[in-house]
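Missing here: one protein chain of the complex. Every other protein chain is in place.
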Amino acid sequence: MAGPTTSPPSTNLILLGAGGHATVLTEILQTVGTPLLGLCAPHPPAPGLLTALPYLGDDEAVEQHALDRVRLINGLGSSAGTTARAEIFRRFHEAGYPFAEIRHPSAIISPSVRIGEGLQTLAGSLINSEARLGDNVLINSHAVVEHHCDIGNHCHVASGAVLCGDCQLGPGVHVGAGAVVKQGVRIGAGAVIAAGAVVITDVPPHTLVAGVPARIKRENLR
Amino acid sequence: MAGPTTSPPSTNLILLGAGGHATVLTEILQTVGTPLLGLCAPHPPAPGLLTALPYLGDDEAVEQHALDRVRLINGLGSSAGTTARAEIFRRFHEAGYPFAEIRHPSAIISPSVRIGEGLQTLAGSLINSEARLGDNVLINSHAVVEHHCDIGNHCHVASGAVLCGDCQLGPGVHVGAGAVVKQGVRIGAGAVIAAGAVVITDVPPHTLVAGVPARIKRENLR
Partner (left out) sequence: MAGPTTSPPSTNLILLGAGGHATVLTEILQTVGTPLLGLCAPHPPAPGLLTALPYLGDDEAVEQHALDRVRLINGLGSSAGTTARAEIFRRFHEAGYPFAEIRHPSAIISPSVRIGEGLQTLAGSLINSEARLGDNVLINSHAVVEHHCDIGNHCHVASGAVLCGDCQLGPGVHVGAGAVVKQGVRIGAGAVIAAGAVVITDVPPHTLVAGVPARIKRENLR
């Protein structure tokens, strides 16, 4: 339950994005007393908490900072698919920029969990024993990832969703708010679980499922 | 995460109601060490935790106390509509009585949230960045109000419900236990969202919706 990892502590944090998720992350960092260098986004933020941050320019502005002097924060959320979140991570990760972990002080992450780079765990979230998480994963407010889940890169488990024990999520899966995935279910790469869906059977890759129980609504999602 | 606001601390707290919700509020106040003067309700409470409180009489008994010497606590819950909760608040609010805030020590309210009078946030609830809440709002156990939500007066977000980012609730909306409201959805005044409903489109005022996805079940609710 420590604050966000900051090693080396002298690096500067740059936030990518200027929307709702970026606002939430900024407030977490303020709460734990970690300063941000500024934010990069296509346009300056709308009035609010983010306007107190220096606006550094669009994403190109990141490259004016040496790789070993900054760490990035992926401020893009996702409400229907993780493509934008994944793309911005990949672009800067391949260029060699590290991503910082953000952990709300109330998040509970069991000591036996193995995590990747840039994990974000929001208020009241839980990751239970021996779960494994890839890079660029977002476990949103009050979401539960039960014991022995295996979560691929770029997955987003939205607010209040529950993954029961032993679930497997391929890369880039979006689990909508309040959705429930039953014990041991496997979800293929790029699948989207609609908000409130209850998933009791495996989900093929790049498929949208919704409802109780969840059924396929769309296939071949890009 | 402070205890209930008590300014001026010398005022006395009077609880309105003697049912389940009143019991929960009383136990929160006991936990944080804030004494109650007593309770007002049509009938004395059934045996239990509330019988340890002085029974002051029915609601008329409030008026034996000067406006500036007491603060009230709305002890009425709601399981299908917020009318009774709203009426008792309006009656005493219009007479000039202030209502106290009740905040369970485990509730998380982001610093950038703007709240109205008499807010009640129960165990494990969360109100995220830049949300705005009106007067007499009840955010029940484990409920989540995400960033930038706009919650009207007298709304009740029941246990375990999740409002995603940017939702708008008109006054007097009841969001049932475990319901999920998708990002950006607008819910009209006096609407009732049934327990477990998943709301993905806007809801007209004074309408009952239920199911996954939520559909209109009744209109013209009083």
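Per-chain residue numbering starts at 1, and chain names A and B are given in the order in which the chains are listed.
Rule of thumb we're sticking to: a contact is a pair of C-beta atoms (placed from the backbone, for glycine too) under 8 Å apart; a residue touches a chain by one contact, two chains touch by 3 or more.
All figures in this text were calculated on a predicted structure; none of them were measured in a lab.
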Notebook entry, point to check: Who touches the missing chain here, B:V32, B:A61 or B:A123?
Noted result: B:A123
Checklist line | Of B:N74, B:S106 or B:N136, the residue in touch with the unshown chain | finding: B:S106
Notebook entry, point to check: Out of A:I108, A:A189 or A:L221, which is the one that touches the chain we can't see?
Noted result: A:I108
Note to self: Can you say which of B:T11, B:T34, B:T83 or B:S141 touches the chain missing from this structure?
What the structure shows: B:S141
Item checked: On subunit A, residues whose C-beta touches the chain left out of the figure -> 108, 110-112, 124, 126, 128-130, 142, 144, 146-148, 160, 162, 164-166, 178, 180, 182-183, 198, 200, 212-213
Check: If you put the missing chain back, which residues of subunit B would it touch?
Finding: 20-21, 23-24, 26-27, 30-31, 48-49, 77, 79, 106, 123-124, 141-142, 158-160, 176-178, 194-197, 210-212
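Following the convention adopted for this analysis, only the chains that are shown with their structure count from here on.
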Item checked: Copies subunit A and subunit B - rotation angle from C-alpha fit, nearest 5 degrees -> 120
